[in-house]
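With one protein chain withheld, the remaining protein chains of the complex are depicted in position.
What follows is subunit A.
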Amino acid sequence: MNTSAKTNMPSSMVSVGGGESRTSKATNNVKMRAKDVKVFYGDTQAINGIDIDIYENEVLAFIGPSGCGKSTFLRCLNRMNDTIDICRVEGEITLDQKDIYAPDRDVVLLRAQVGIVFQKPNPFPKSIYENIAYGPRLHGLAKRKAELDDIVESSLRRAGLWEEVKDRLDQPGTGLSGGQQQRLCIARTIAVSPDIILMDEPCSALDPIATGKVEQLIDELSESYTIVMVTHNMQQAARVADRTAFFHMGDLIEVDSTDTIFTNPQNQRTHDYITGRYG
């Protein structure tokens, strides 16, 4: 289904190693780095100072009980929290060694580099084609119609949706099934060629079959993208993530390779959560 994505990939990026559950493409280059990040909603502190490195081409999963701040932290990484009036972010987050909260930083450019896929599929109430073409057109990535058509097709192919929708690109994106909509949203995100894709519980609104497809897609996308995902589903983290970070009450408790987190956690609270004592 995704042969084109695989053949297009530079051969240098195919590095084998890491966990048993999947073939990791992660490198040791730090793509994003968070230093002492604190987030406040009005007077309430939601994140209590988090330090974490995100490596190029890795799949990093955030797990933890509800309200632990994992989504909040994820949304700091492309400044989606800016849209919430009462939200305030302290500390430093860098992308390729550059502070993303610097005053001269253009948030539009940042979000073109760090794309996001939301929990609930949210296609625009426009045609499938327009859903994908909107981002590239917005950023002037395609000069001519043919280029735009190419971007639309390759994005849909990479999202594994092309075969299903190629004959009805002019139909509304909202008419697709839930799983197809979510893959459409992923295609929409990769159409602007970001470096990093954030995913906020991308499968929580999907049935098991659609979830399986999206997980397979994440695996394939990690060849060319860095992926940071929030998930409620620990099996999902175990299946797709190179590394897993456990959040609790606004603190980052532990981050390590997924195998270590699930088989030999260093922290008691991680252990309790993994074994189902709470959460």
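Basically, a residue touches a chain if its C-beta (ideal position, glycine included) is under 8 Å from a C-beta of that chain, and two chains touch if they have at least 3 such contacts; residues count from 1.
Everything below uses one rule, namely that contacts and distances are computed from a predicted model.
For the omitted chain of this complex, the UniProt record lists the protein as "Phosphate transport system permease protein PstA", which is one of "RNA polymerase sigma factor", "Cation/acetate symporter", "Nitrate reductase delta subunit" or "Phosphate transport system permease protein PstA".
When the whole complex is considered, the residue among A:33, A:88, A:105 or A:120 that touches the unshown chain is A:120. Note on the undisplayed chain: of the listed residues A:139, A:232 or A:271, the one touching it is A:139. For the chain left out of this panel, the touching residue among A:192, A:210, A:234 or A:261 is A:192. Of the residues in subunit A, those that touch the hidden partner chain are 78, 80, 83, 85, 108-112, 115-118, 120, 122-125, 134-135, 138-139, 172, 174, 185, 188-189, 191-192.
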